[in-house]
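Just one protein chain is left out here, and the rest sit where they should.
Read from first to last, the chains carry the letters A and B; within each, the first residue is number 1.
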Amino acid sequence: MQFNEIIENLKQGQSGVVDFKIKNNPVILAAASLDKAKVNDISFLDNNSPLNLRNLLEISKASALLLPANDNYIVEMTKKIQVDWILLKEPKIAFAETLEFLYPSNIESEGIHKSAVIGTNVKISPGVSIGANVYIGDNTEIGAGTVVHAGVVVYKNVSIGAKNLIHANSVIHSGSTLGDECVINANAVIGGEGFGFVPTSNGWKKMPQVGIVILKNKVEVGSGSTIDRPSVGETIIGEDTKIDNLVQIGHGVTTGKSCAMAAQVGIAGGAQIGDGVILAGQVGVSNRVKIGDRVIASSKTGIVSNVEAGKVVSGFPALPNKLWLRCSANFKKLPEIAKAVRQLDRRNSR
Amino acid sequence: MQFNEIIENLKQGQSGVVDFKIKNNPVILAAASLDKAKVNDISFLDNNSPLNLRNLLEISKASALLLPANDNYIVEMTKKIQVDWILLKEPKIAFAETLEFLYPSNIESEGIHKSAVIGTNVKISPGVSIGANVYIGDNTEIGAGTVVHAGVVVYKNVSIGAKNLIHANSVIHSGSTLGDECVINANAVIGGEGFGFVPTSNGWKKMPQVGIVILKNKVEVGSGSTIDRPSVGETIIGEDTKIDNLVQIGHGVTTGKSCAMAAQVGIAGGAQIGDGVILAGQVGVSNRVKIGDRVIASSKTGIVSNVEAGKVVSGFPALPNKLWLRCSANFKKLPEIAKAVRQLDRRNSR
Partner (left out) sequence: MQFNEIIENLKQGQSGVVDFKIKNNPVILAAASLDKAKVNDISFLDNNSPLNLRNLLEISKASALLLPANDNYIVEMTKKIQVDWILLKEPKIAFAETLEFLYPSNIESEGIHKSAVIGTNVKISPGVSIGANVYIGDNTEIGAGTVVHAGVVVYKNVSIGAKNLIHANSVIHSGSTLGDECVINANAVIGGEGFGFVPTSNGWKKMPQVGIVILKNKVEVGSGSTIDRPSVGETIIGEDTKIDNLVQIGHGVTTGKSCAMAAQVGIAGGAQIGDGVILAGQVGVSNRVKIGDRVIASSKTGIVSNVEAGKVVSGFPALPNKLWLRCSANFKKLPEIAKAVRQLDRRNSR
């Protein structure tokens, strides 16, 4: 693809082309980060990039650059650099779109592999691809254009919408409902039984888990992540919510739209999470906690009580982020503080 | 099922029926939480429920209620409410039993699917169900009534007892021994090799892991959880111990009876855990630590040294829970404390 074609493509997209220079109009063969780029690669610098990345601009071997338009330093630099460039409102979105042009994901339906085992009364829409050694349980429905990779197991009575991508060896339990355009990554488990046991004098009594899991449209679930069904009712993951690898979502959790949960997050049963909530890696959320819209929790935060919309929280138990930063800064001075207190005490008790 | 039938069934169970009112004797079609219940649903309120749940009683649309007998406020309320109810010593157990009546899990043996691959010298008892694309290694035994779902891989020389439920795509390694009535959830791994490497001048030297994993009766293992075998000897999970999703149990760990380990708990090699221990989500336990009977660790606790029986611990490194609560309360005052110390210091050094 030549550089001018990329410009034309980006103009159709969401990244906001502001200006560009076509001088060499190089053939673009690949995309790469600034430090790894070679001749005929395209690379990008995001808005507000740190200095160590900005400094790479002058030494990068990339043949074309996607650059932030709202950055005077960069705009000045474009006057000097030899390679072709595009100034954009959203250079990261431009890079994502460019990757789509350069590396189209040609998901062609391969039909139903002869080794797949399909139950009775299964409804498979046109254009569905079902890989080798897949098992689909009775009464399950799979919408148009969905791709089910090798080794996937879908239990009975599951409803899977259109254009889903279900990766190898993942498991979807009975009663689960997936919307359209979801991605289930490899070895994820959707709709396993919630962890519900009642103590009795005779050991644990199991609380039957007869509820279901619902994934709305455009939900993505990372490799090895697990989303449990509840005893009654539903576990619901809201539209466009993205879940990274090895995340645990307990029974009866509900999340709003467009949340992001990074790897190894754990959300205990019944937690209610608003729209646009971002939980960084290894965050934990306790049973039945309510988290308002647009809350952000930094890595390893433990949220044990409700959090109001818009708050940024950190630490365990979670504190407002700015307070936590100050507390942490003082935590590392604790030996000095303790020593000062001992000295004051001694002096005062004379 | 009609309401009076549920009463009769509960009388046979463990929940302790104290009193009831049959007036409408509704048909009960489903079970639901108080806030989600519709007409013809049954719902429950547990002992010592918080106010926000208790307040739902008056507005719930449920047609029948399971209520705590030991609660004067509730007993008074039963005189006023229109719907039928049962007063119970253990309403949560009653709800679990009611779910069993309403949603019987009809696990019927489906025999051995023709796509399953069974090794040589495998002993399969009557009533065993083996799903599609399962692999069973040589010399393995499977007890009566056990269900092995699609895609499961059982290596050689495994002993599986009666009435186990082994969910899709889980893996059981050579030498593992499962008792009766265990549940292995999807994508769990039982008996993988422990993480044992000895540093040498030439890199890591692998310590062979030739031990085995033993799960006693009624053990449940969550989706994606991993239980490793040791270099020599056994990793043992005690009877009735319940393990949630994405839990790691290291090589050579032993646990007692009726423990509960919530999601994402990690227990390092050689730890010895007593009976009735409860570890909340994301708890970590260090190598070879001994934890006494009935210890409770709250979420994210890091247990790095032995804990005596009956203790409740929190934080990292673990402290007695009450102490930790007070320390945490003061942690968030650290900026003030540090400021006060600086001021005192200044004043005193004048």
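Note that a contact is a pair of C-beta atoms (placed from the backbone, for glycine too) under 8 Å apart; a residue touches a chain by one contact, two chains touch by 3 or more.
Keep in mind that this is a model prediction, so the values were computed, not measured.
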_Contacting the left-out chain in the complete assembly, out of B:Leu53, B:Ala144, B:Val312 or B:Ile337_ = B:Ile337
*asked:* Just checking the interface: what residues of subunit A touch the absent partner chain?
replied: 14, 30-33, 36, 90, 92-93, 95-96, 99-100, 102-103, 105, 113, 115, 131-133, 149-151, 167-169, 185-187, 218, 222-224, 239-240, 242, 244-246, 257-258, 260, 262-264, 281-282, 299-300, 328, 331-332, 334-335, 337-338, 341, 344-345, 348
*asked:* By the contact criterion defined above, which parts of subunit B meet the unshown chain? Give residue numbers in ascending order.
replied: 115, 117, 133, 135, 151, 153, 155, 169-171, 173, 187, 189, 192-193, 195, 197-198, 200, 202-208, 210, 224-226, 228, 231-233, 246, 248, 250, 264, 266, 268, 282, 284, 286, 302, 304, 316-317, 319, 323, 326-327, 330-331, 333-334, 337, 340-341, 344, 347-348
